[in-house]
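Every protein chain of the complex appears in place save one, which is left out.
Read from first to last, the chains carry the letters A, B and C; within each, the first residue is number 1.
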Amino acid sequence: MLKKNRKISVAESIREGLIMSMKKDKNVILIGLGVDDPKGIFGTTKKIDKIFLKKKRVFDFPTAENTMTGIAIGSALSGVRPVIVHQRVEFSLLSLEQIINQAAKWYFMSGGKKSVPLVIRLIIGRGWGQGPQHSQSLETLFAHIPGLKVVCISNPKNAKGILISSIEDKNPVIIFEHRWLHEVKDFVPKKYYKTKLGKAEIIKKGKHITLISSSYMTMECLRCAEILKKYSIQVEIVDLQSLRPLDIKTIMKSVRKTKKTLVVDNGGMMYGISSEIISKIHENLNPREKSKFLIKRIGLSDNPIPSTRSLAKYCYPTYDDLVDKVNKMLKTKLKIKNKLLTKNIATDQPNLNFTGPF
Amino acid sequence: MLKKNRKISVAESIREGLIMSMKKDKNVILIGLGVDDPKGIFGTTKKIDKIFLKKKRVFDFPTAENTMTGIAIGSALSGVRPVIVHQRVEFSLLSLEQIINQAAKWYFMSGGKKSVPLVIRLIIGRGWGQGPQHSQSLETLFAHIPGLKVVCISNPKNAKGILISSIEDKNPVIIFEHRWLHEVKDFVPKKYYKTKLGKAEIIKKGKHITLISSSYMTMECLRCAEILKKYSIQVEIVDLQSLRPLDIKTIMKSVRKTKKTLVVDNGGMMYGISSEIISKIHENLNPREKSKFLIKRIGLSDNPIPSTRSLAKYCYPTYDDLVDKVNKMLKTKLKIKNKLLTKNIATDQPNLNFTGPF
Amino acid sequence: MKIKKKNKIKLYYEMLRIREIEKTIAEKYNEWEMRCPVHLSIGQEAVAVGVCQNLKKNDEIVTAHRCHAHYLAKGGSLKSMISELYGKETGCAKGLGGSMHLIDLRAGVSAAVPIVGSTIPIGTGIAWANKIKKSGKIVAIFFGDGATEEGVFFESLDFAALHRLPVLFVCENNEYSVYSHISKRQSKKRNITSISESLGVKSLKLNGNSIEEVFLKSKDIINKMRKDSKPYLIELKTFRAVEHCGPNNDDNLNYRTKNYLNYWEQKCPISNYEKFLKRNKLLSNYQLLKIKENIKKQISSAFDFAKKSKFPKKKLLKKYIYA
Partner (left out) sequence: MKIKKKNKIKLYYEMLRIREIEKTIAEKYNEWEMRCPVHLSIGQEAVAVGVCQNLKKNDEIVTAHRCHAHYLAKGGSLKSMISELYGKETGCAKGLGGSMHLIDLRAGVSAAVPIVGSTIPIGTGIAWANKIKKSGKIVAIFFGDGATEEGVFFESLDFAALHRLPVLFVCENNEYSVYSHISKRQSKKRNITSISESLGVKSLKLNGNSIEEVFLKSKDIINKMRKDSKPYLIELKTFRAVEHCGPNNDDNLNYRTKNYLNYWEQKCPISNYEKFLKRNKLLSNYQLLKIKENIKKQISSAFDFAKKSKFPKKKLLKKYIYA
């Protein structure tokens, strides 16, 4: 296996997953504004149209998100396997009627006659002053709806696996993709492989505290763990991967193991991801455990995200904040020089190479 | 005061609130499909157009929900106070882009220059075989968004008060109105009065257990309490009234008083109202309390609502189910003839007079 | 083009059958056993029949809340439909959908949903798949005048024109959206066929109450579509004879004037065609009797079937959430 691994970015991994899926199943098509343009959706679809030249399979679209979704649903009912991508989750709000009323319920309301195998990739924006309408998370708007599957990519490896599994799935699957993950690199197998939908993954084992998170926030958790390791604090990280269905078994295993849990929400906490996680944990603990276990949460501040970087930086918890919070929860009173990891990246840049605009 | 009360229905109470608001502030207008038709939105807007004949203030609308919302936002920016009504919450999904990206954030993204005083009444359908697309709840889709206020009517008295407060509010307010409450009657003051937004209300005092709920489910809680009273069980009921902001103070007061709490969700529980309530309670209890307090939830089953009444009845918890659950939580092992209250109303009818269709 | 006698009778029969079925639904609705909203097509049968008679079995249709006529005209199973209205497990959607979610894949009835306008892009997507897969099938999308106010209507025509999709947009203009007359909702200068043309979709206005006009003109268009694989739109003026939703007449509400009602009553597509056929000796009283008997038998056996069928079992509730 090792030989067949190489370090590639999340964007490259998604692209590879798309190409492999399209080669495997000729019914898979790619739809979205800009899927065939020079930038290719942050590189994730770059030149895929060139690879599949004979029969057109990559479709740019008019700016008509609601109809785009309806058309994808219709085509999915007739044997096509469409993958939609929106460059910002906000654009998909125009299509929630089709997603929630139609796609999510089609299998049910047709009495099991037809399901809608549709993948919708939603990109969460952040940074570079994009402001209130280009930086929301909004996962729970989808995760609340029975009939949808809702999953979150958090690294190069699961990017490809989740994408492939979603395309093979017979149901509408919403994939959340954080803009700040696209350039993150790691080892990714070359082969065609799946990451089971509905499973959380313990991506780091540890015994002192559990961090539960998803999407980009899992990166911050990893950084937090790296710092704390130097102080002999072993952090366990549960990467949710799937918000619906929710893998409560894996969550509870880790919660029970460390007895201290910090839920790290990738969005606003009110009626957010962390609300459901904490409720579920609460429901699963017995009274004795309840008094001994420590369960906390942290997440985005409860306001629209401003454009100015001078304020946007207060909205997102960083690994610094996580370290502080863990420090408090464990009562370790460590004096930590968090700066260890920051290579002086500005708070509105995903990485050093990035100099806007999106 | 008593003299000035009379028993009227929720629908009449809403209508009265609308008329009074329109008389008080000539900028208030009413918008929606069918607001001026013979049925007048289940009676809530009936003949209001006739009352305000001189200057047109009641506007039927083309079937164009997204633009309707944008137009209302625009008019609100220019001093009009629009009240929109959708006969089913599902239709409003077409307008979530305008509600979430625009209305909710306008005050923020204009740097405080303009807010959007807009009221959107969303009616939750239920029963008479309306099926998957006319019977969702979906409160948390809105309650998750900072910048919105989200409130729920649960009885004739707060119907008028909440409506008047919402219209006077300078922000976008989403009012949830359950179809099965429209015909429910009770005393309502004749005067112009407000029900403070953001406050929960303890609508029944009791010492053995707290039920926390909202919207129609509060009715079922009341019925449950009525039954249990005969068995000397005193139920306290917290009617949330507001989902955003959430009145955690009132919630915690009751939770601490009875030490046993059942959260009754008006919708699906996954990433639902109950998720946030339970998380907030959890965050507010200290470890000692956690082991002693019993906190549970109940809500709609996690699936689309079928048309056939033979299955729809399994989706909604009734007061029977609440009684059972309380019985279990209190370990009272009462043998209760729940039938006490049911006047043989079918499970798909809000009341005896109702014989469909909507 | 001329219509053969046999086909004329068939057109009449199909319309009458739909009418009689819906009349029976209306009659029996008050037994409170069909406990779901019903939007009857009484008065509008010529559109459904005239168009669908030109479609092949594996051509597809999608429709909206007012879907009974389209479902039946396309050949959807009567028994499954009535059972669906009764909420039984033998229903076309196993009782999960109700009257507004009729479906019969074998007959090419691909979808009906009650969110106004929402099947327009879905139908367009089916047509797109047909084009991609070169299936040669035609899709007809039925919708009302109200649905043409939804953004998805325009967006879908746009897409169909851009990709030259074999889809027929059928706008059944009964001038009302619930109680609202079209003049309250659309500018007098608005014109549905011009809209269509301006977006790049050829279109035609038809008399929706003349079965022969609907049949012949849509035959023309559908024949063209089979060759050139291009989208078309037809707008058919017609009249809804009973209330928007439910089994009754609601003329007492006076939202439609006496004049208006009188005008349209004289335009009933079925009684006029019956007169025409009789006048031209194409239909004898005896034949008519036979037809009516036949229809009656179908209806009563469908209702018997539905009534005798079982309600779905509890486990069905969780069976079809995920495939």
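Criterion: contacts are C-beta pairs under 8 Å (C-beta built on N, C-alpha and C of every residue); 3 or more make two chains touch, one makes a residue touch a chain.
All values derive from a computational prediction rather than experimental measurement.
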Report summary line: Which of C:Cys67, C:Leu199 or C:Ile295 touches the missing chain? It is C:Leu199
Query raised in the report: From the list B:Leu18, B:Ala72 or B:Ile174, which touches the chain that is not on show?
Result: B:Ala72
Query raised in the report: At which residues does chain B meet the chain that is not included here?
Result: 29, 62, 64, 66-80, 97-98, 101-102, 107-115, 117, 146-147, 149, 170-171
Query raised in the report: Taking the full complex into account, what residues of chain A touch the chain not shown?
Result: 33-34, 37-39, 60-64, 66-67, 90-91, 94, 128-134, 301-304, 306-311, 314-315, 346, 348, 355-358
Query raised in the report: Touching the missing chain, which residues of chain C?
Result: 149-155, 158, 161-162, 185-191, 194-195, 197-200
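In this section, only the chains that are shown with their structure count from here on.
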Report summary line: If chain centres are mean C-alpha positions, then the most distant from chain A is chain C
Report summary line: Distance between the CA centroids of chain A and chain C (whole Å) is 43
Report summary line: Chain-centre distance (mean CA atoms) for chain A and chain B, in whole Å, is 32
**Report entry** Residues of chain B touching at least two other chains
**Finding:** 66, 90, 94, 131-133, 302-304, 306
**Report entry** Per-residue multi-chain contacts in chain C, two or more chains
**Finding:** 91, 93, 95-97, 101, 113, 115, 151, 321
